[in-house]
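One structure below.
Shown here: the complex without one of its protein chains, the others still in place.
This part shows chain A:
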């Protein structure tokens, strides 16, 4: 398993637009990714689960996947979250 941490850059947190774009990117990656925040782990491919984490601007989340070859893909997802214009 590989993990990455990301600090949410979107001004209003991982809300509607950023969450939708993030979940789309996860689906496009074809990976099974989880996103964890404050002890709760969500399926990063489920928009409802990602939204309900309630991660705000500046919060740190952790992405994880069992696919050890997916480091670059995970980095791109981190970049999307950090950039926050998603």
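Here is the rule we use: a residue touches a chain if its C-beta (ideal position, glycine included) is under 8 Å from a C-beta of that chain, and two chains touch if they have at least 3 such contacts; residues count from 1.
Basically, contacts and distances are computed from a predicted model.
A single chain of the complex does not appear, and UniProt lists its protein name as "PTS system, glucose-specific IIA component", one of "Energy-coupling factor transporter ATP-binding protein EcfA2", "L-serine dehydratase", "PTS system, glucose-specific IIA component" or "PadR family transcriptional regulator". The residue touching the chain not shown here, chosen from A:20, A:64 or A:78, is A:20. Counting the whole complex, the residues of chain A in touch with the unshown chain are 12-13, 15-17, 20-21, 24, 46-48, 51-52, 54.
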